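Every protein chain but one is kept in place in this view of the complex.
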Amino acid sequence: MPRLQRVLIANRGEIAVRILRTLRETGRTSIAIFSEPDRTALHVLMADEAYPVGPGPSHESYLNMERVLETAKRVRADAIHPGYGFFAENEAFARACAQAGIVFIGPSPETIAALGDKLAARKAALAAGVPVVPGSPGPVDSREDVKRFAKEMGYPLMLKAAAGGGGKGMRVVRSDAELATAWDLTRGEARAAFGDERVFVERFIERPRHVEAQILGDATGRVAFLGERECSVQRRHQKLLEETPCPAFDDATRRAFGEAAGRVAKQVGYRSAGTVEFILDEQRRFYFLEVNTRLQVEHPVTEMVTGLDLVAEQLRVAEGDELSFGDAPPEPRGWSMEARIIAEDPARNFLPSVGVIERVRFPQGPGVRNDSGIYRGYEVPVFYDSLLSKLVVWGGDREQARRRLARALDEFVLEGPHHNLAFQAWLALHPEFAAGNLSTQFLEEHWRPDALKPGPEATNAALLAAALHERSERQRVQIGRREDARGASAWKWMNRQRGGR
Amino acid sequence: MPRLQRVLIANRGEIAVRILRTLRETGRTSIAIFSEPDRTALHVLMADEAYPVGPGPSHESYLNMERVLETAKRVRADAIHPGYGFFAENEAFARACAQAGIVFIGPSPETIAALGDKLAARKAALAAGVPVVPGSPGPVDSREDVKRFAKEMGYPLMLKAAAGGGGKGMRVVRSDAELATAWDLTRGEARAAFGDERVFVERFIERPRHVEAQILGDATGRVAFLGERECSVQRRHQKLLEETPCPAFDDATRRAFGEAAGRVAKQVGYRSAGTVEFILDEQRRFYFLEVNTRLQVEHPVTEMVTGLDLVAEQLRVAEGDELSFGDAPPEPRGWSMEARIIAEDPARNFLPSVGVIERVRFPQGPGVRNDSGIYRGYEVPVFYDSLLSKLVVWGGDREQARRRLARALDEFVLEGPHHNLAFQAWLALHPEFAAGNLSTQFLEEHWRPDALKPGPEATNAALLAAALHERSERQRVQIGRREDARGASAWKWMNRQRGGR
Amino acid sequence: MKLWVTLEGREAEVTFRTEGDRLILEADGRHIEADFVRLPDGEVYSLLIDGRSHVVRVSPSAEGLEVGLRGSVIPVEVKHPLEKMLQAASGARAAACGETVSAPMPGVVVALRVAVGNHVQAGQAVVVVEAMKMQNELSVAHDGVVTEVLVAERAAVSAGQALIRLAPVTGGSA
Partner (left out) sequence: MKLWVTLEGREAEVTFRTEGDRLILEADGRHIEADFVRLPDGEVYSLLIDGRSHVVRVSPSAEGLEVGLRGSVIPVEVKHPLEKMLQAASGARAAACGETVSAPMPGVVVALRVAVGNHVQAGQAVVVVEAMKMQNELSVAHDGVVTEVLVAERAAVSAGQALIRLAPVTGGSA
């Protein structure tokens, strides 16, 4: 296979910037695409070349398959990197690339299709001898069937709408008595929300951890396991902070976990970078969930401890090369954490925020990496997701990584939209987080918005700042109308206040 | 020894920021000091506490020993970290700290004194069985003595003023004939420049490399060798780009080099972080030069490959603790390079530059670390040195590190003072640099200012930018005086031009 | 100079003056002094309070000022004494004027849950706005009756745009 010299990035924001950095470092031409409001986005400014693909809404630009492929052909792209989201797990797009003679950087369309169907993926895992959450092999037909299941597995159970997703259509059942009403409610909701009343049963895992395996496969059929990532701290099923290694793992768990992930990947002939997701119960037993057939948002923590460039490995594999490390993946060194810096307001139930980045100063220094799509003066558009930047740190051990994260968050200056820096700092300093006691219930159990209340020192500083501001405002007023008497000046103040400054 | 909770940093700029990061990560209070023009410097803004120590000139503030120590005592500092420069290698300051009951973070005053005298340091190296550049054991008295030397060692030789320094009072002699005039010239210069006509003879090492060993000693007498740094690319004896490992080293050389550095350090009972400097000839033989008894500007490259925090190790040693890694320093991984970003104009013979940082965007992403003392809007003061920032990169091998450096330099936005970003990019891409063919003669042999001439693509972009600028200027003029006829408008242009815009 | 400051729910009279680079402030019987300098970077101040270093940014907001400080944002309401007097007088009137639900950010109206004439209860969600791939329910703060619906479903709205107006219920909690 010839070298992929011209690579189009079918994405935007921080991940487009991330990918173009590797393209530049490996001597390839980086080709950006952009929607109209993204004309001034960082990935456009930093790319070697950039071409427009349509208006703001994703389906008219970044998800406009025809336009993106036409652009790729016109500018003679050798390959397309899809990043994550958009076309990253789209079988049809991968197929269309192949038909257009353009290399899709990712697994084969067949792999994407096979793993995109959650039931098929679960079957592949079972076939590979990898544990899945115990449950009914298919939809259950009656309350009595659920009761029989409960006798076998014990309560609590989870009723899950077969067509569900995004955290909807799920209900925990803790006894036969609860089941009486839960059965009808769940089926009713499933019918209402998805037009499909089929319901599955699964064992309910209490306080689960979300742990995932980074895998990398090449064309020779070799699959490498590059360590796990713990992604338990979530809100509304969105990951907020990820780390590697998993604080709950010992060497034996890790070995078994890596072997399980590798077996799933080999079962489907996996090629390129992918992630096998598991949940971990409180007894450290892991259960297969699904495979993400793409580069993951949180891939940098794996890069920090292995020293690998996963995008560079994807490019090698796409060119038909072997993995850079052959059969010997580098031993992970130290600990890494990633905090997602998101435009949202923790004090108002994490309401998304937009606006102009008025001031930004990224944290720097030892062990700090920023993967970001913003710059000072940039206006965060309303059309795309609210991830502004990823703050990634490395430490010799978990404690150094965690303290470094807290240091870096403290150093991070970001003004304009609301953001979750203070929330992430709260998290990094929380004693349960420090102890590694994580689960997907972490926020429900520990987070209260008044945790961000400023202390007396901050309150004093705020008081002084407000006084300084009023002083300079007042000077401005007085300089402007030096002839005014006191009363008139006060009226001016009133007007300003009423004007909703 | 009790924990050092409150640490005063007797320094400024990037190294003060570097040190306070470790203090924060280890839960200590960082105390900055500042001169009047440094009231808005980054180390003051970032520190937990900050106190004034006098006017701009160093000797009235950062080098005002009485004022600095009085401040340290008044604010109840447990320890002082001197950084590099200023008091870092000042025996009297280290002694005064001890007398004031404040821990000086560095070697003992006796070690500083012993290694500060270059002749004594050379003797210590010889006593430790470490090679020094072959030469006369003391001053030579006559031309005839030099000739006898030449018979023994062969030409070329170097005549060196005993009291010389900073590259002055040195002359290469390649034959008996040259010696005839060189002898009187060198003695005359030495007398004129230093008031001391004593002259030494040393073998002249052609195209030498400058390679140094990072060492770390603790109170138990243990001395660790943490790898070498190649610092050959220099201008006027100022290092510009450093890397580790040294591209000229093989394992045997490294082992012998590390052992030699360790012997010198043990000979003087070295404690804390230090650097043993050597020169390397074209046959890869190394010769001791001197010991720097402090943290080095280029220490981050060692941190990148070892994963250690050298400032944290210094703090441990100062508290009487052992080194964090005991007797097993971490195996270095990969390659690291550091480019010094300096306020100077490569096109005008590297003339230093000052001014306001109008815009700065640091390079980010995988394998990039910035240690910096600047921010947007900051005015670089005239009183201190012109190092603005250190760009440090890591790669799996030298080639990845070098390409990453080039990528990061390309991504670095810095406007305001003149700077050497384009020069560093030229260096990173130079074929001889890429091949690792380095010596302290690198710039003399390869650098020509017209290397920075822009290519046709850049020239076109500049042409367009100039046109756009004139268009917006013109619009401004026309909007301002809409009633004006064409002639009057042109006159306005003239005035603007004459005003020296 | 005197000000009325509301901070963290507490209101206090604040007296302050500057002497060169020093700011001297009295509030609630406390005396605070700081060395201050305005940074070349917008409405940003560096404060040294007894040596402790703080960088604070002040920006105007709908309710008064916001002070940004190490990743946190602290709302501060500052009133001039005369302003306070006048506002107290008009306070009673304002409370009875009903409520407006506005878009907190630019986005698209996904669902309208009420129509003109509907009675709603405090906390009830009345409209859903989608922005950045997230749906956000907007609710009312007080019981009331819907008097105006100012947008249609699928309409794009800008930050602060009024969406729904309500009148207070007679005898209800205002």
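A few remarks follow.
For reference, chains read A, B and C in written order, and residue numbers begin at 1 within each chain.
Here, contacts are C-beta pairs under 8 Å (C-beta built on N, C-alpha and C of every residue); 3 or more make two chains touch, one makes a residue touch a chain.
Computed from a predicted model, the values in this text were never measured in an experiment.
Note on the chain not shown: across the whole complex it touches A, B.
The omitted chain makes contact with just one of the residues B:S272, B:S353 or B:T440: B:S353. Checked against the full complex, the one of B:D145, B:E322 or B:D410 touching the unshown chain is B:D410. As for the chain not pictured, it touches subunit A at residues 31-32, 39-40, 44-51, 75, 356, 375-379. Against the chain not shown here, subunit B presents residues 343, 348, 351-354, 358-359, 382-386, 409-410, 412-415, 418, 421-422, 425, 452-454, 457-472, 474, 490, 493-494, 497, 500-501.
Going forward, only the chains that are shown with their structure count from here on.
Compared with subunit C, the chain whose C-alpha mean position is the greatest distance off is B. Inter-chain centre distance (subunit A to subunit B, centres taken as mean C-alpha positions): 40 Å.
In whole angstrom, the spacing between the mean C-alpha positions of subunit B and subunit C is 50.
Between subunit A and subunit C, the centres computed from C-alpha atoms are 31 Å apart. Those residues of subunit B in touch with two or more other chains are numbered 46, 375-376. Of all residues in subunit C, those touching 2 or more other chains are 41, 52, 55, listed in ascending order.
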